[in-house]
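All protein chains of the complex are present and in place, except for one that has been dropped.
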């Protein structure tokens, strides 16, 4: 193979997990495979860290609503070092530290049917392996101030939060606005941090006083225990000047919270809807017509574009003290991926669940 | 009264309708009243034309969900000529032709609790009278190319359509985009015209072939008869290149159409939700979570600001052939307001139902 | 006068300065005048603090390029308490703390010929008096965390800086961007603070190492002494990652600095041009064609709108630690206005030069 440049010796084999079936953890198999041929515009990456997401949990369960490639290497997020580059690569060189994009083709602008078909760990091979090849368009430099593990938390949780706050150009969060975040999941923590970094105020909901302390240490201006205050929407409004409500809600829970979120948002405010980790609920969710009745904007979003990822990485580099990703202290090895999945599913983590890959 | 300037003799009395009760048309009373004292920043307007809106129908029925002043003069929209101006008025002088704003205090930016409390014909006296006094901030010059009757169609229907298309800065309709409009009501016709004026393409739904012809003459690129194609969402997608769907839906009907609207819109597209003239439906409406499942933005909006109204008027002046408001041929006199309300309620009109006021 | 509401006794007389001629300080006269009649939409304000601006210096010198009313009360900036309100006032009530807008009619949107004709202390009476009447549209509530003196620094210096950073919607400063500020004048210090408050990085120029320390304490990431590095444009580029240059320059000096500013800005970056306090220079300034040759946007701006002022005040309230206006320790009394002007002209101040008015 002479058609690419490298400064390191390239292994012949990659260790990797694959998703073989839809039986949950039993479908995860730890195997070996050949190093892929490197295309002209591809970059060979030695992967050092991976973070796990809710999406990774449901793919081996067969519950993921978009296509999954049979035998796919799982893993949505990863960070590592460039081993070699194809002959037409212009963006990277060997030795560069890189982090992956979830949607490999979503460079900028709106999501398209096309850009949505190349998700790592779903329709194309992901990051739970020692070495992978990715098109140069699907990678971004690791922010200087972050470790591989920290960088591996960015592609899904970080970018989703960034997009939720800043992705709608006429309604991007700015200094002085109020943002509501829900709980202590990855997206919510990033949203809290990003909001504080641009001078906004944050009201956070949570289920325990212990987590409330954690959120306050991260900078939350107000924390509401939603178990003690199930009708927390009106409490949120009270906490804002004039009782008008928050400018933006980062909605991660879905059915269980949307009603309170709609009660929290101000006139002409925004609810960024990024998932439904709260699971099902017997309560009827507000309908689309509620956007008119209560006058707000509800914006669904899926992760974000590479341009947004690059903006986010610049913001992190400029605020190394305020924007450190929160990683759960329990970090797993590549061989322990099943334990990592179980830990994520248990909900006991605080911060992102990560896998560190030794070489 | 020496503290204002005028070039005309001012009548002592205004004829006016008032809303006396919540018994529907029986609550409308035709009376006389004194000319109001003119405040320092107010403008005295001889009203020449009024257009009627759905809102005007439900206010005397007691069904309007916001506060109504007892004995209010109804009428949301009006156009006329300035008779006199208060001593501190800077924006107008006697002889100017003006059109009213629905929300008298909404000058620019988002709707606020404050700006929302000064709606003509609801919380403050409206336009169904021969002479009224309005703060100069709540008036806009009539576009040169329009008659009083045409201008009177702008404050509610016109501005709502304008805001629906262009009000969300990151997602304003531009040349080449696809817009879906529903039916032949005032907002929908304006939306069709504005979309065509900026070079967009329009798919319109309607209930009859006769109305379809009318929509095509107004410039609709495609018309779908929703009686023949109840599942029209998928048909809309087929009509767009690549089957991706439309960039924007102007949602006026609500419960009866939102499901198909959500099926019509492209990834990262927008549904502007401006009302529910379609009435109730047994079908469950899409919930806010659908914005995430199908990836779109749903934006509720109420009319618009004076800055938007001024932009709209400039656009109309620049496109006198393409942007003529559509007025139903049956125009009523001030004494015939009840007939006008009945005609609007009948749904037989095509274009805005207007009242011309003789002096 | 029964047509307005108040809770306090209103003095009969206001002390005031007037500009009588164009002989510099000799034109400033300290006089008394009657309390103005209060219009229906006006607010009577007991003024507690004023800050001075370069504009105030040149108005009595006859060098101001826009119209000045003969005998005008000078003073562009002021803050005080509401004594009484006209009968149609909706935005304020007696006891409210308010700060003035420089351009009384610029509520939102672009500057117009009309909105530009009502500048306090120039075409209409300003703030260097004990009591003044202002239209309610030309006032904004004082941010809760500020004193009157601090609030009085906002209308010119604060708002200009805010507009320079955030006023061009497609190019508003965000977290991670680089901003260049020049010196230690009022606008530059606010620009530095606002940039840091939203997570951007700041490179500041100055003329002495003492001022450099001051700028670093305010949060500047890098400070360049332009006396030691006259060719500082290339130094600025070196300080940015990849040597690409800064995203935004806040240009306050003009002829003496524009060449270096153009050398500092990145491709597709922005120079916000807000004045020429640097005075004349023998060097030829870059021409408009340089925006094409070096690919950047140069945006002239004059202060800002009330909507922007309100956004700025919210940002200040949300960041009371980071966004405290810097006031020079030497604060003057109303009778000492000439000394205050001289102190401002001397350039010895650090932070805004303010006048406190005792009652």
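So that you can tell them apart, the chains are marked A, B and C in the order they are listed, and the count of residues begins at 1 in each.
Here is the rule we use: contacts are C-beta pairs under 8 Å (C-beta built on N, C-alpha and C of every residue); 3 or more make two chains touch, one makes a residue touch a chain.
Please read these numbers as outputs of a predicted model, since none were measured by experiment.
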| item | value |
| --- | --- |
| Listed residues C:70, C:110 or C:329, member touching the removed chain | C:110 |
| Which residue of B:31, B:61, B:174 or B:238 touches the chain not shown here | B:174 |
| Contacting the left-out chain in the complete assembly, out of B:281, B:319, B:336 or B:350 | B:319 |
| Positions on chain B contacted by the hidden chain, ascending | 166, 169-170, 172, 174-177, 194, 197-201, 241, 311-319, 322 |
| Absent chain, residues of chain A that touch it | 39-42, 86-88, 90-91, 105, 107-109, 114, 118, 135, 137, 169, 307 |
| Residues belonging to chain C that touch the chain removed from view | 65, 110-113, 116, 168-171, 242, 244, 251, 254-255, 258, 262, 267-268, 271, 273-276, 284-302 |
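Following the convention adopted for this analysis, only the chains that are shown with their structure count from here on.
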| item | value |
| --- | --- |
| Where chain C touches two or more other chains at once, by residue number | 169 |
